[in-house]
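Only one protein chain is missing; all other protein chains are in place.
Chain lettering (A and B) follows the sequence in which the chains are written, and residue indices restart at 1 in each chain.
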Amino acid sequence: MPIPVGGISPFSIGPLVENGGTSGASGAGAKGFGQALANSLGQLDATQAQASQQAQALATGQATDASSVVMAVEKASLEVQLATQIRTKATDAFNEIMRMQV
Amino acid sequence: MGLFDLTDLVVQRGLEGASLRQQILSNNLANANTAGFKRSDVDFQSTLASAIGSGDPAQAIANVAFQPQTDSSTTMTADGNNVDTDTEMSNLTSNALEYETLAAVEQQRFSMLKTAMGS
Partner (left out) sequence: MGELFGALGISASGMTAERLRMDVTSGNLANADSTKGANGLPYQRQEVVLQAGGQSFSDVLGNAQAGVQVAGIVNDTSPGKKVYDPGHPDADAQGYVTLPNVNTVTEMTDLITESRSYEADTQAMQTAKQLYLKTLDLLR
């Protein structure tokens, strides 16, 4: 399921595009990409923790409304999907680069 | 390294607690007209909260035991029965919603795992 790269603002896909575009040298570009990847994974971790917290609150009867639980879990799910897509694309790009070197 | 963390265990125990509560509330309803019958209930949420807040949450949650309590405090009819059908139906509905939400959360978590594993 392809995710449009430019259009998702709540997630950290913005820095990905910026860093890739503004630097010409492959070294600086790679660093920017690596940083963006690390950022998005860090945010994933926080969202996951939030979703777990909400799920536990639900089980202990402390969740004030179902919508906050559902939203937290859904956000975490979307972030996982995004991270997975980034991983897949990064792996594909890497493999392609490896193939190009003669 | 296991696939499932503490939260999954908490949600699972939550489902078990809600399932037990469903049975207890159904029993209250079935005995709504039995002379002398006293209603029961189980506060699985508080029990879980205590387990999570304890010194060893993983152990406490894994071994948690829900205790149904007989409620002798509410008002009774002349024959001693203290079941109010409307209250029980309301409890039943909220318990069912809790169960369904927990199940939906668990389903989403499974789904995330599958995505992360690349399927």
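Here is the rule we go by: a residue touches a chain if its C-beta (ideal position, glycine included) is under 8 Å from a C-beta of that chain, and two chains touch if they have at least 3 such contacts.
The structure displayed is predicted, hence computed values, not measured ones.
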item	value
Displayed chains contacting the withheld chain	B
Residue among B:29, B:60, B:76 or B:113 that touches the chain left out of view	B:29
Interface residues of subunit B (partner: the chain not displayed)	15-16, 18-20, 22-27, 29-35, 37, 40, 68, 85, 88-89, 92-93, 96, 99-100, 103, 106-107, 110
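Basically, only the chains that are shown with their structure count from here on.
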item	value
Inter-centroid spacing, subunit B versus subunit A (mean Cα positions, whole Å)	35
In the complex, subunit B residues that touch subunit A	5-7, 10-11, 13-14, 17, 45-46, 48-49, 52, 97-98, 101-102, 104-105, 108-109, 111-112, 115-116, 118
Subunit B-facing residues of subunit A, complex	51-52, 55-56, 58-62, 66, 69-70, 73-74, 76-77, 80-81, 83-84, 88
